[in-house]
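All protein chains of the complex are present and in place, except for one that has been dropped.
Order of writing sets the chain letters: A and B. Residues in each chain are counted from 1.
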Amino acid sequence: MNNLWHQKVTQVRSQIESYRRDLLNWIIEGGFRLFLMMALSITLVTTATVIVLLVRESLPFFQQIPLKDFLFGTQWEPLIEPKSFGVLPLVSGTMMIVAGAMLLAVPSGIMIATYLNEFASSKLRALIKPILEILAGIPTVVYGYFALTFVTPVLKEILPDIQVFNALSAAIVVGIMILPMVASLTDDAFRAVPNSLREGAYAVGATPFEVITDIVIPASRSRIGAAVILGVSRAIGETMAVTLAAGATPKWTFNPLESIQTMTAYIVQVSLGDTPAGGIEYQTCFVVALLLFAITMVMNFAGNMLTYFDRKVG
Amino acid sequence: MLKSVKARKRRDKIFVWLCRGVTLMALFVLALLLFHLIREGAHWLSLDFLNQFPSRFPSKAGIKSALFGTLWLSLLTAIFSFPIGIASALYLEEYAPKNRLFSLIEMNISNLAGMPSIVYGLLGLTVFVRFFGLEQSLWSGSLTMSLLIMPTIIIASKEAIRAVPDSLRLAAFALGAKPWQVIVGQVLPAALPGILTGFILSMSRAVGESAPLIMIGALSYVAFLPQSPSDPFTVLPVQIFGWASRPNEEFHGLAGAAILVLLAVLFLMNLGAVIVRQRFQRYRL
Partner (left out) sequence: MTMMNVDLQSAPPVLEARDLSVYYGKTCAVNSVSLNVGRNQVTAIIGPSGCGKSTFLRTLNRMNDFNPSVRTEGEVFCRGKNIYASGIDATEIRRSIGMVFQKPNPFPKSIAKNILWGLKINGMLNGNGDEVVERSLKQAGLWDEVKDRLNDSALNLSGGQQQRLCIARAIAMSPSVVLMDEPCSALDPRSTARIEDLINELATQYTIVIVTHNMQQAARVSKETAFFYEGKLVEFGSTQAIFTKPKNKKTEEYITGRMG
């Protein structure tokens, strides 16, 4: 009797113990999932906050300055009287940097990718790739320093008219900075081209040059396009090199030898001064940042989509 | 008429040499950069340089406060971004269903990774410095930096987690483990070396970044060491920016010397990443 009772108690006890463990497990599982989810939501909160913030601070600005004057005005003088708020000088400054950087980075990036992929031995490739990646890992402020203290003086020897701060020198270092990214994305694109395609081309008597220019590059054009777009986006957002080397004089010009100002450099300039929060000078920062954000986000989105769909199609 | 193979071969040779030349050129630029830095900055390097505060007089100036600031900032940034970055990646890889919402979230992360750093600076300035009243402190700086490197950490961690073979998960599930037990007990340890490698590389981006810190008000003239995270601070890249933007040649030399120190720090971090990858990483995509 006593024994049976004891057995029953043990049974119930172990039952309870098992329920307890299940419940605990369930709570831990749920809590764990919740924690991970909350962590992930931070990325969404970041994007949302950025958008809300930029728009909120920009709205009062556009109540005073018509959008048309902002977008198509060729005078940018928000800090000195008489104030004018045409953003085109900052845009032209940025575009000069972008154009120069891409002119340098895209052809050489494609040629480096070609060399690594089609011509270099695998040993050489394994040696060169990490060295090139060092170039991508160097902080941008270092490139700014390099532009200011090396590239500009060298350019001055060749082009005596060049100003101490100029778009050309900044564009060159931004190009060097972006080069590894373009090269490595193009390299990925070339690697995704099946070897059977190359063999097919060689089998009809093509030379490497013909195979690359006529088969490999066209076959990977959407990914190369993505590399270019992402490179442009990086160049637009680049800050320190252009702040140090390109100058702080917004000018509606396309002369790369002159001092200019980019959108990013303007934002830095304002933040370095003692601009009181709330005034229209302070708001210009957010307006320019909104434009910057809109442009880069559209480009990043396009670039990522291109890569994404290309990968899906195979 | 057959096209002369000789002419085509010649064009080919020129092309190969062009590609090789451009590649060499890129390597040459790197060498040139390093050479220039050493020539400009090496003679300013000394123990005193590491051990002095910035000064109006170049000969008395040093990077002590910047070095400590960089150390503080990286430590705090690591504490914030490491767990949250991994957690996000784990959710995306292990729990998230493959639907439109989550491809949108992943797309958002890729886009955030490409958002200009200066926009992060404005975000930090408005949210941490002003809204939360954290002032121009290490709190503000490290929280801003955490947001900046989070997308890169998530992307790298996701790849490391994806490289863990499914057989490992199935084996754990077959022993009756709950999802969280599988993840914490099997997936995470297996992916950790890969995650760490990506994390160190993201951290080296935070160490070299300056624009957002300038935005939130990191100073280039700090003559004291931060005692707690609520103190103002400076970091190496900001110090470099401060010196480089002065017209004085001697300050350019100081900037060069500080860059050499910064590059040495980054080199050590990258070396660490390589060692982790080579010694511990078992699964790779």
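In this text, contacts are C-beta pairs under 8 Å (C-beta built on N, C-alpha and C of every residue); 3 or more make two chains touch, one makes a residue touch a chain.
What you see is a predicted model, and the numbers here were worked out from it, not measured in a lab.
Novice: Which residue from A:4, A:80, A:158 or A:204 sits in contact with the chain not drawn here?
Specialist: Only one listed residue reaches the unshown chain, and that is A:204.
Novice: Pick out which of A:38, A:192, A:215 or A:272 touches the chain that's been left out of the picture.
Specialist: Touching the chain that is not displayed is residue A:215.
Novice: Pick out the residues on subunit B that sit against the missing chain.
Specialist: Per the touch rule, subunit B residues meeting the hidden chain are 1-3, 5, 8-9.
Novice: Pick out the residues on subunit A that sit against the missing chain.
Specialist: These residues of subunit A touch the chain that is not shown: 121, 194, 196-207, 210, 214-215, 218-219.
Note that in this section only the chains that are shown with their structure count from here on.
Novice: Just the number, please: Cα centre separation of subunit A and subunit B in whole Å.
Specialist: 14
Novice: Show which residues of subunit B lie in contact with subunit A when the two form their complex.
Specialist: Residues of subunit B touching subunit A: 8-9, 11-12, 15-16, 18-20, 22-23, 25-27, 29-30, 32-33, 36-37, 40, 83-85, 87-88, 90-92, 95, 105, 107-112, 114-119, 121-123, 125-127, 130, 147, 150-151, 154, 178-180, 183-184, 201, 204-205, 207-211, 214-215, 217, 237, 240-241, 244-245, 252, 255-256, 259, 262-263, 266, 270.
Novice: Subunit B touches which residues of subunit A in the complex?
Specialist: Touch list, subunit A to subunit B: 25, 28-29, 32-33, 35-37, 39-40, 42-44, 46-47, 49-50, 53-54, 57, 107-108, 111-112, 114-116, 119-120, 128, 131-132, 134-135, 137-142, 144-146, 148-150, 176, 179-180, 183, 207-210, 212, 230, 233-234, 236-240, 243-244, 264, 267-268, 271-272, 277, 285-286, 289, 292-293, 296-297, 300-301, 303-305, 308.
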